[in-house]
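As you look at this complex, bear in mind that one protein chain is not there, while each of the others sits in place.
Here is subunit A:
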Amino acid sequence: MADRPHTRWDADEAVTHLFGAHYRPMVRLASLLLHERGIAEEIVQDGFVRLHARWHKLRDPDKALAYLRVTVVNGCRSALRHRKVVDAHLAASHPPPDAPSAEAGALALLTQAAVLDAIRRLPARQREAIVLRYYADLSEAEIAEAMGVSRGAVMSHAARAVAALRPILERLA
């Protein structure tokens, strides 16, 4: 199966190949967008099931990956609209501690925790732009496709996000 060209994959083969390469990164992406891991994995599985149904139209791993990203970003957006998830999200967003502890390496971890906390508090679209840019390492065009917005809107969301994060980043620098 591994030797067949992707143009001849059936839907099962496509899901198997794409699962191996992209399932975990997609769950991690969804988890960063949601801050809710159980639902993150469900959303990604939904994406793979939809991909299976649509493979006869996609027929290309790159197109399939872009399609998966769109379904995952949309799925996370829908889940966040659900009040329960929003509540969990806010409850999980604890303010960072006031001072670093004496534990070894705590300062670096504290910095990461503070940055993550600030990212979680961004509006959904701004958080999507930041996570897709700095975690998924996507180009502006790819982010625009995943978010379903124009490249200009991506630039705008990203610029606002960075501006919102700047105070905490400068304080931690």
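To be clear about the criterion, a contact is a pair of C-beta atoms (placed from the backbone, for glycine too) under 8 Å apart; a residue touches a chain by one contact, two chains touch by 3 or more; residues count from 1.
The working rule: contacts and distances are computed from a predicted model.
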Options "GerMN domain-containing protein", "Chemotaxis protein CheX", "Spermidine/putrescine transport system substrate-binding protein" or "Cytochrome c oxidase subunit 1": UniProt name of the undisplayed chain: "GerMN domain-containing protein"
Touch list for subunit A against the chain that is not drawn: 1-2, 11-12, 15-17, 19-25, 27-29, 31-32, 37, 40-41, 45, 48-49, 52-53, 94, 101, 103, 105-106, 109, 111-113, 115-116, 119, 130-131, 134-135, 162, 165-166, 169-170, 172-173
